[in-house]
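Down below is the structure, laid out as structure tokens.
Shown here: the complex without one of its protein chains, the others still in place.
Chain naming follows the written order as A and B, and within any one chain the residues start at number 1.
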Amino acid sequence: MEEAKLSRSAMIAIVLLRIVIGWHFLYEGIAKLTSPSWSAVGYMRASRGPFAALFKSIANNPQMLDNANLITMYGLTIVGVLLMLGLLTRLAAIGGIAFILLFYLCNPPFVGYFYTIPTEGTYLIVNKNLVELCALAVILLTRSGLVAGLDRIVHGLLAGRTRLAPLRV
Amino acid sequence: MNIEHSAGGVGIDEPRGLRDVRRFSHEAMATVYEVYSAHADAGYSAQAAQATFDLVDRLERELSRFLPNSDITRINHLEPGESTRVSPSTLECLAIARHMFDLTGGAFDVSIGSGLPSLDLDVENSIVGATTRGVRVDLGGIGKGYAVDLMAELLEEWGVHRSLVHGGFSSVLALDPPPDHDGWPLTLSDPGASSRVLARLSSRQTALGASGVRKGDHIVDPRTHDPVRGRRAAWVAVPRPPESARGGSDQHHRAAAATVTDALTTACMLLSLDEIEALCSATPGLEAWILEDTELVHF
Partner (left out) sequence: MATDHDDKGHPNADGASREPRKLDRRDVLKGLSTVPALGLFGYAWKKQREYQQAKAEEVAASTQAPADLQVINVALLGAGAQGQVLTDSMLRITGLRFRAVCDIWTEYNQKRVVNSLKRFKHEPNAYEDYREMLDKEKELDAVIIATPDFWHAQHTIDCLKAGKHVYCEKEMSTTLEGARSMVAAQRETNKLLQIGHQRRSNPRYLHCYNKILQEAKMLGRIVTVYGQWNRGVTPDLGAPERYVIPDARLKQYGFKDMHQFRNWRWYRGKGGGPIVDLGSHQIDIYGWFLGANPSGVMASGGNLYYDPKTHEWYDTVLAVFDYDTPLGPAKGYYSTQTTNGSQGYFENFMGDQGTLLISESEVNYAGQLYRDPNAPAWDEWVQKGYVSAPKEQETKAKSESTAIADVRESVAPDQHTVPVTLRDPYHQPHLQNFFDAVRGKAKLNCPADEAYQTAVAVLKVNEAIEARTRLAFKPEDFKPRMNTDQHG
């Protein structure tokens, strides 16, 4: 598939987008890690929508709840760091998308359902989670890690080692 | 999303039939409080009633979560580790709420699932402390019963014994009946069709609580966050302990008949019929009426 050539300013914008999303994830992760009593139980118990039963059953099962909390706390932190550094960008973007999808499906703002947790803003199907998810998709599909990020160094090292003679047409 | 209960259809039977009973009204806590008095001196009754209304206003300033500087609002804004001093009435009301939470297995929960047990209640120093973030307390329901209890005590202090107090008719406390009556004549009606009287009571020294939903509304079970369907109204009656058992107004522990009734009534909207039956058998004097769709069950 052809990759569109992106202008320099577009790439800068995407790099910034990546850093900012990474910061967001990192802070969310670290805040939960350092808070004495954070747990996803409240959010999951208040789940509405087609997957409510699933989330509630996780919330009510202590073992599964523990795992969910650990995965969330560390996962968000790691995704955040990776995005900010531009390392394993695609993997991190996929991980980020997966997290956000879970949060979104736990409490989707569909007409006819409602939250017990009061939320700010007014949303109809599209809420901030969905927006961030799409932003991560953009990160995933462009190569900002290779442009300005540790991926560039890693790629360079790997490429230097494994590349054989250049192909010429 | 509406978890408000409307007055579940309690009324006074034939108020015109009660001669020489005067009625005084006052708006507070988003409802109307009333004192019905059969005391001979109308002017004195009015003054006594006004004293109870001043008391309700004071309680509203302490308990309302809509006032930015009430005790409850300060509690709802505590960070983990912070604590605040509250008035003794606030603490007493919270302590009863906590007790009822334990008694009903979480069915009655003034924090609607946001973590009531995580609040630290220091009764001696009247200090409330938060250990986690996000606890939101709403004493709306039980606060009315608590106000009614204190109003009744004040009326007794004034010597206006033949009286009835209520808050929005969802917390009712009947003291001594008018002369020539065995009790205050009360009716329980279908909240959806108030002309349909389901039961008639003659109450004295009894607290009656009413909880009901309007058509289309739901009550949310704080234990599961699911809406409850089918149950349309619940009434609970609790006898008021006699004066000697209660002690004077100086003591911390007052009779809390209407407060407890308020809590039980809300809980009875969520508990199963078996659980309610067990509760009534275990507690002598406790009566409950449950309206499911069209059927009224009496325990």
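Methods note: a residue touches a chain if its C-beta (ideal position, glycine included) is under 8 Å from a C-beta of that chain, and two chains touch if they have at least 3 such contacts.
Predicted model only: the values in this text are computed from it and were never measured.
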Visible partners of the omitted chain are A, B
Just to verify: which one of A:26, A:76 or A:97 makes contact with the chain not shown?
A:26
Contact with the hidden chain (one of B:51, B:95 or B:228)
B:51
Options A:73, A:88 or A:147, residue touching the unrepresented chain
A:147
In the full complex, which residues of chain A touch the absent chain?
2-5, 8, 11, 15, 18-19, 22-23, 26-27, 30, 34, 81, 84-86, 143, 146-154, 156-157, 159-160, 163, 166-169
What is the set of chain B residues that contact the non-displayed chain in the whole complex?
43-44, 46-48, 50-51, 54, 61, 66-69, 73-74, 77, 79, 81-85, 87-88, 125-127, 157-159, 250, 252
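In this text, only the chains that are shown with their structure count from here on.
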CA centroids of chain A and chain B: separation to the nearest Å works out as 48
